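Structure in structure tokens, see below.
Not every chain of the complex is shown here; the ones you see sit where they belong.
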Amino acid sequence: MARHIMTLTCDDRPGIVAAVSSALLQVSANIIENQQYSDEDTNLFFMRTVFDCNAADVERVRQAIATSPAVVSAALSVRPADERCRTIILVSKFDHCLLDLLHRWKSGDLPIDIVGVVSNHEDCRGLVEYYGLPFTVIPVTPDTKAAAEGQLLEMVAAHDVGLVVLARYMQILSDGLCRELAGRAINIHHSFLPGFKGAKPYHQAHDRGVKLIGASAHYVTADLDEGPIIEQDVVRVTHAETPERLVAIGRDVERRVLSRAVRDHAESRVFLAGRRTIVF
Amino acid sequence: MARHIMTLTCDDRPGIVAAVSSALLQVSANIIENQQYSDEDTNLFFMRTVFDCNAADVERVRQAIATSPAVVSAALSVRPADERCRTIILVSKFDHCLLDLLHRWKSGDLPIDIVGVVSNHEDCRGLVEYYGLPFTVIPVTPDTKAAAEGQLLEMVAAHDVGLVVLARYMQILSDGLCRELAGRAINIHHSFLPGFKGAKPYHQAHDRGVKLIGASAHYVTADLDEGPIIEQDVVRVTHAETPERLVAIGRDVERRVLSRAVRDHAESRVFLAGRRTIVF
Amino acid sequence: MARHIMTLTCDDRPGIVAAVSSALLQVSANIIENQQYSDEDTNLFFMRTVFDCNAADVERVRQAIATSPAVVSAALSVRPADERCRTIILVSKFDHCLLDLLHRWKSGDLPIDIVGVVSNHEDCRGLVEYYGLPFTVIPVTPDTKAAAEGQLLEMVAAHDVGLVVLARYMQILSDGLCRELAGRAINIHHSFLPGFKGAKPYHQAHDRGVKLIGASAHYVTADLDEGPIIEQDVVRVTHAETPERLVAIGRDVERRVLSRAVRDHAESRVFLAGRRTIVF
């Protein structure tokens, strides 16, 4: 018996759970975890089930679910639970989020395989190489942007990458790249969205005099800072913090939020429902 | 179709989920929510399922589960989701937890029916009667304690009470009463257990110089302050708080924690696993 | 010796603290607490000092500070520490913030004297009268709005009111009234400002798919939802909460945030610095 994770998104209609249940019953699978949610806004149904069964029976389970009349317009995935999400990390000069991801990855905290770290600057090479990972510099200028994005996409395709993490990557992705990476590129924005979109959010936060600052991890979309939010958190501040001090305080919450979002994605816990996410 | 909540505790062995799934399948029930957990420490399996089915079919579901060979030593309950937990609140003189429960109950936040409020003092009569609820004073002295507990048990039996809330009730229940109310009496202890058991926990917290104080809601057992914890929370304090100020700060966290525990119990989300709880 | 609270706002220049220190030294006052802050954005200096001295010497302290050449464009106040802030609470139909304020006031948690509760509806009369306080209904229609605001201002003047609390009061104050009450009217907005300004913030939050919801207490200004923020807090939510459930969850954080802001104001801890607040 091997552990598997099934994820299913489909139109919400009666009989889906029954279809999944009977598909698992027929191969005597043992359900370990199960979450489901019916979203009224999109009329979509979401399900994540962890189960044990003979590896030989997985295809039968998949077929039974996919061909059930109750399961319509489905996105269905069944994968071994120990399969790790192949990941590329994009970074510029700030290394706090990168370091956090590397440390958690090495500690076994994150079920990802880091294929490589890509940057438009040399700054983080030492850190990445200390962790024994390939570091690729792809400079980005207005003239080379298209080529740079093409090079990144080649890496994504070559390594069958399931996740691209923008760990304080200070370049705006083109609309085309956003579309290519839809649902598998996570950005960390250094504010509690939807407050303080755009540039210099900590300065905006200081000007507005908020008493908490935050960070938001979201899927990247062409609509800047408007992508579906996966995870957010905040930390208390006072009037006495300068914008510079807010930046320093914010580093803690940025890295915490980004790492949680990466883990959720890598464990197949995050589903897209329009501009929102379902996180099991 | 009517909504129902099923809760099941039984020995952990293969086939339980399959048994429940097929019992629901045969009456074309629609599963709305489902949580399960296998506890290695006790070798018990816990499950809570919310489903829609014809009310006429409920008994068939129950029978199918109860008689399944996979379901051994089971505690099984199926009830309409809109059935409200009949509740008695015990209180002494402090009224902050009581007020919070009454306000949430009246706002529709808590799925309970408050049968009555019982106190060993007159102090809270005005508040309880403002909310239109019966207020019963049962004084407790060493001589009358047995009779007082008998009177309470009669009320519990007469109203088929599913929950007794000790909302800062300053009397220790006898071992016998604890046994009678096992799993359906919730106490709020004004510390972050297991720290500061016993009397005057805020004074103990002040002496030890902790930087957070807390509260713990737990099922009442004969072993004082050792009952299974349902919910806990903390709040930050500084060196400058006197024990009296800690008491005032603590009121907030006490009432918040107790109300959450009461809601969890009333929604059938709490299961006993030895000295721990499973909270779905 | 009696305890006093001094608050001072003035232009930030050298010698202010020295001036205050020597003013207190000359009457042998004993400093109990002291906070100060120099705000670079406004070039203002803020100071709050708690001290013990003979009541007969207070005027001498005030004079010495006010006439010091270091203290320019000053707002200076010295008051007995046990003087309570005379307060009017405005409410409409939702009573959760009102109840929280009343309960804390009665518990001795809030150093305010509640002069009365004013509403544009009858709904909260029972609750207010249970607490033994005067309840005044001032209906508001487009035609009567000016008169209603006039009646409120008369009450404010007649009772020398230092704080008007909008405890989920569902009327927008006129620009004139906002100006009259500048720096002494606190509103609770049911979102984590600056996110979700305007109407139905919980519905906006649901639509945007945020993972935390919040509340903000701020001074009322003519610029709606843009007043200086005094206190904010958030609470974690999931995709599964409906807008209605967000409303219920939000009640907890609204009342907590509002009560903290009221206490801070009543203890003379809040200072205005442009569109921001300094909270000692």
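Lettered A, B and C in written order, each chain numbered from 1.
One rule holds for everything that comes next: contacts are C-beta pairs under 8 Å (C-beta built on N, C-alpha and C of every residue); 3 or more make two chains touch, one makes a residue touch a chain.
Computed from a prediction, not measured in an experiment: that's the story for all the values here.
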*asked:* Considering just this structure file, the complete complex holds how many copies of the sequence, given 3 are shown?
replied: 4
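Definition applied: only the chains that are shown with their structure count from here on.
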*Would you kindly state whether over half or under half of the residue numbers at the chain B/chain C interface are used by both copies, giving same or different?*
same
_Top-ranked pair of chains - ranking by C-beta pairs in contact_ = A-C
*Taking each chain's centre as its mean C-alpha position, how far apart are chain B and chain C in Å?*
37
*Could you put a whole-Å number on the gap between the CA centroids of chain A and chain C?*
41
*Among the residues of chain C, which are close enough to touch at least two other chains?*
none
*Would you mind writing out the residues of chain C in touch with chain A in their complex?*
37, 39-41, 192-196, 207-212, 214, 228-234, 238-240, 242, 273, 275-279
_Sites on chain C touched by chain B in the complex_ = 96, 99, 103, 107-109, 126-127, 130, 248, 251-252, 256
*Which residues of chain B touch chain A in the complex?*
14-15, 17-18, 21-22, 24-25, 28, 30-36, 38
